[in-house]
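All protein chains but one are shown at their positions in the complex.
Chains: A, B and C, in written order; residue numbering restarts at 1 for each.
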Amino acid sequence: MDAEVFRAWIVSSARTIEASRDHLTQLDAAIGDADHGINLARGFAAVLGAQEFGKASSPGAVLTVTGSTLISKVGGASGPLYGVAFRRAGKALGDDADPGLHALSAALDAALAGVQQLGAAREGDKTMVDALAPATRAFSKAVAEGASRDGALAALAEAAEAGAAATISMQALKGRASYLGPRSVGHEDPGAASTALILAALRDAARAAS
Amino acid sequence: MDAEVFRAWIVSSARTIEASRDHLTQLDAAIGDADHGINLARGFAAVLGAQEFGKASSPGAVLTVTGSTLISKVGGASGPLYGVAFRRAGKALGDDADPGLHALSAALDAALAGVQQLGAAREGDKTMVDALAPATRAFSKAVAEGASRDGALAALAEAAEAGAAATISMQALKGRASYLGPRSVGHEDPGAASTALILAALRDAARAAS
Amino acid sequence: MKKLINNPDTVVTDALAGLAAAHPSLAVDAENKVILRAGGPRPGKVGLVSGGGSGHEPLHGGFVGYGMLDAACPGEVFTSPVPDQMLLATKAVNGGAGVLHIVKNYTGDVLNFQMAAELAEDEGIDVVPVVINDDVAVEDSLYTAGRRGTGATVFAEKIAGALAEEGADLAAVAAVAREVNERSRSFGVALSPCTIPAAGKPTFELADTEVELGIGIHGEPGRTRAPMAPASELAAVALDAIGADLPVDGDLLVMVNGMGGTPLIELYALFSEVSQYVRARGGRITRSLVGNYITSLEMQGFSVTVCRLSGALARLWDAPVETPALRWGR
Partner (left out) sequence: MKKLINNPDTVVTDALAGLAAAHPSLAVDAENKVILRAGGPRPGKVGLVSGGGSGHEPLHGGFVGYGMLDAACPGEVFTSPVPDQMLLATKAVNGGAGVLHIVKNYTGDVLNFQMAAELAEDEGIDVVPVVINDDVAVEDSLYTAGRRGTGATVFAEKIAGALAEEGADLAAVAAVAREVNERSRSFGVALSPCTIPAAGKPTFELADTEVELGIGIHGEPGRTRAPMAPASELAAVALDAIGADLPVDGDLLVMVNGMGGTPLIELYALFSEVSQYVRARGGRITRSLVGNYITSLEMQGFSVTVCRLSGALARLWDAPVETPALRWGR
């Protein structure tokens, strides 16, 4: 997977986030402050508009500029968290021009570690971690079991989706939704939902490239 | 008609105003500031509660204390206007213990003159004058034509009622409704409506006493 | 209707109790509904009394203090106060130099103040009334109730209050209040109605796509209803109406006033439009107020008031003032 595939991933993430802007915002309205879709749409639009994004010549560079731009443009909780996730993943890939599945797995683990280090959320706290953590686990398991690229990425996206859905029954302990206490139960976490969308975009971008 | 009849008039005015409180307020909401019923209800309740009201021993004294209390308790445009009307009428009656129809007619004329002197409204301006003026005219005409007390008071009340209804098609030139310009057309003037109620109460109080 | 009150019948006195508790600089007579500067009348200083219906807060009670009003008389919600209140206030603030009544031009306010002035004159107190009528939405004519008094009241109270504080006599204080009124014009727009507590329902209905143009401050509908428009267009509607009557060039004092339910972020967005409009016509906004100063309960909307400044008026505007709602210089 070269820089073009990674760039296509981010472009398609931007598209899916824009298309889900109102849905994500409504999820956030239920248990937060009704801005998650707006925040991410603004951020991804800025990424696509950034000069360095078009010029980034390695997968690592694509992800690093994505993360930096999100940090500069999103704000809120999700800005730094997604920003760090992409930056850590980009740093982990280094300037490998065509990272393989093991490198990608390590990059995803680095992204998760970055999010947890910054946000201190654990699985079950009803955050994006509840989508990202099972997804990275499913991906590395599939890779270890010798799955194909498309198969491993399908496992990744599926686990993220299932993880996001599982947040519905959780009571939030981190982020804005935690202020609602028991009233946070019964709603999907917006950050987990957007993580599932972004990882599905990765699966689709890779599939389209093959 | 002695002091008791006049007191009964004011008591019954208070009752009819209280019963029409929301209606008068709604009329005022349409073309004013939605307080006319509230204002008058507060004022008449204060009149009934005033020590001197219960003690007033002549018709003139009953009306004078009514007017003074309205001035002190109502506020708004209608407070001074109704206050002056009752005070002038009371002054005109002097300490006559049992004024006849001519004295009553003169008192009503004095009330109208007081309202017009203070408020400078003419007939057709869409104010309480549009109920009071035709009513006093009808009353003095009936008296001049030798009508009975009940007959003359019926003419008074009827003319007030018709005058109030006629304000519906007028455009306001005085009072708060004038700010609406042409939009004031199509609504009954609240002060004209309350005047009709008060004069109907006079008719009924006299009838009940006979 | 949902309001932060105990009871529609006690809201005015309850709020007065809160005003008294919050501001030791005021002497609040909650029973008689008069708000006074603490410390009694200032000998030799012209006293300034204003008043009007409640529901316009901070007007007038929030403007009682050094360099502005000596007393305010709050009526029931949107109902002008009664002469008893004004007489009591007039007597309480008379320091021997006479008393100015600042009266917004509404039939009720004018009539009640007129009665109070007569009673005060009977007791030997010089009273001069100045009637404020700055609202260009209403035609000014001898045959009508005339223009309403709105935003210019704040300017007149501040500027006349500053002159009185300097020791000017009653005629001079009244003259400057009149001058402020003559140099000022206002126009208001409502995005929503408001609900009088005792009435319990909104004063009018307004679709989500409509605004009322040319409103007053008593929850009444405006002169016309128009489609909702961006802030830039609403600012232009207001300033076109003002400008048709008074050139908006030269040094200006401008207030962008919220009607009570409009957040400050929107008032600032509107102020930006107002300032661009004025600049394009050769005006310089050298002084301004942005916020809730003369309101209609929780109504959403705004009014713009423009006053053409002279050097003397600007100096009086800048003079120290210390009231709950307007304070600088001390």
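Basically, a contact is a pair of C-beta atoms (placed from the backbone, for glycine too) under 8 Å apart; a residue touches a chain by one contact, two chains touch by 3 or more.
For clarity, every value in this text was computed on a predicted model and none was experimentally measured.
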{"item": "Missing chain: touched chains present in the view", "value": "A, C"}
{"item": "Touch criterion as defined above, residue of A:Ala34, A:Ala147, A:Ala162 or A:Ala209 at the omitted chain", "value": "A:Ala34"}
{"item": "Absent-chain contact - pick from A:Met1, A:Ala61, A:Leu81 or A:Ile198", "value": "A:Leu81"}
{"item": "Residue numbers in subunit C that touch the chain omitted from display", "value": "1-7, 11-12, 14-19, 21-22, 54-55, 57-58, 62, 77, 191-192, 208, 211, 228, 230-232, 234, 260-273, 275, 285, 288, 290, 292, 295, 297-298, 300-302, 322, 324, 327-330"}
{"item": "Hidden partner interface residues of subunit A, rising order", "value": "25, 29, 31-35, 38-39, 42, 71-81, 118-119, 173-176, 178-181, 183"}
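Here, only the chains that are shown with their structure count from here on.
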{"item": "Pairwise touch network: line, ring, star, complete, or other", "value": "other"}
{"item": "Highest-count interface - the chain pair sharing the most C-beta contacts", "value": "B-C"}
{"item": "Averaged-CA centre spacing for the pair subunit C and subunit B, given as whole angstrom", "value": "32"}
{"item": "Averaged-CA centre spacing for the pair subunit B and subunit A, given as whole angstrom", "value": "75"}
{"item": "Where subunit A and subunit C are represented by their mean Cα positions, the distance between them in whole Å", "value": "55"}
{"item": "Residue list for subunit A, restricted to those that touch at least two other chains", "value": "none"}
